[in-house]
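Report on one structure; see the data block that follows.
One chain of protein is taken out of this complex; the other chains stay put.
Take a look at chain A:
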Amino acid sequence: MTDLALDKPVPPNAAGPNRTAPTARRGMVRPSPTALGVGLLLAVAFGLLPLVGSEYLFDAILTPFLALALAGLGLNILTGYAGQVSLGSAAFMAVGAYAAFNLSLRLPELPFVVDILLAGLVAAAVGLVFGLPSLRLRGFYLAVSTLAAQFFVQWVFNKVGWFSNNSPSGIVTVPPLSVAGLALDGSVGRYLFGLSVVSVVTLVVWRLVDSPTGRALAALRDHETAARVIGLPVLRLKLLAFAVSSFIIGVAGVLWAFAYLRTVEPAGFNLDRSFQILFIVIIGGLASLRGAFLGAALIVVFPLALARLGETLLGGLFDSGVLEMSQRIVLGLLIIAFLIAEPAGLSALLDRLWHRIAGRLTALCSRLCPRSGSNRSV
């Protein structure tokens, strides 16, 4: 979708703040195959799956996949598009989840959609604060400083009882999900809710990364000094990236808590989760919207499929601990293999596959199809 604009070095004058993006306009007029594919995917996800899916499919696979994909999308803005490394994603998820919990608890008159927006804004505000070090630090140093967010946020939620409504154990159960009087507490309802949120946010992000601001972020990533030289407001851009990214990750946290687990506890948002989100982005493909979804699919679905396969084939022979360990080894090896095959992630791998298949089809067509066919296919 957007890779077109980002994979090539951005010409300085194209990134001027007030220029309309020509590619974006073109994309609007003539729907590309990608847009058609996305439309088809959405039709299946909204129309078909709720009719045929099982509770397991929704609650154990699709809903967590959606929440993590959204978190990946958020981090991708920061890391993939703007080039700022962060290890605090789980903390921003926690902020979103706890903010939404407290808003729905303390201001029950607010509609839940407003809760989500406000929760996202709270996460964005926290993200801004922890984004401040990015003004002076880069790369690994920045990554380490974002660890502070990770530990500080978890500590605060553990320490201050107010956030968890003074629940003695610190675990809170969220109220049942309902939007505009519509109860969505079944698995399908929660899935559809998550899907809608993810679709809307993805659409907004898509427009954003294709806008002058998006290209300015890419310029920042590719060469900070150059970006500064051509007059981009580097500091403001960095903070903007942190805020937008934290907003989206915060919304992902709301989904995680309200649509998926329906409980909130600080330990659920630990450093492991931050790494998981970072891996989603790296494995899926930096600076690509698709990458977040592909990465999340790999991280969520693949271990489950592998576990299922292992259990079916070898369940009688080994206990679950041995199976689990061997799955980890297999998963690790496969990730290494993936990244060797395509260091730019699954998204690029998919692109390559697609080009190869398309190329084959064209070649095949030019041999077999009548003359007019070969003209059309290009």
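Just so we're on the same page, a residue touches a chain if its C-beta (ideal position, glycine included) is under 8 Å from a C-beta of that chain, and two chains touch if they have at least 3 such contacts; residues count from 1.
We take it that contacts and distances are computed from a predicted model.
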Leaving aside the chains you can see, what is the UniProt protein name of the one that's missing? Options: "ATP-binding cassette domain-containing protein", "Cytochrome c7-like domain-containing protein", "Aspartyl/glutamyl-tRNA(Asn/Gln) amidotransferase subunit C" or "ABC transporter permease". "ABC transporter permease"
Contact with the hidden chain (one of A:Asp59, A:Asp210 or A:Asp351): A:Asp59
Selected residue (touches chain absent from view) among A:Gly83, A:Gly268 or A:Gly285: A:Gly268
Among the options A:Gly47, A:Pro168 or A:Gly181, which residue touches the chain absent from this view? A:Pro168
Write the list of chain A residues that the hidden chain touches. 54-56, 59-60, 64, 155, 158, 168-171, 173, 175-176, 185, 260-263, 265, 267-268, 304-305, 307-309, 312, 315, 319-321, 323-325, 360, 364
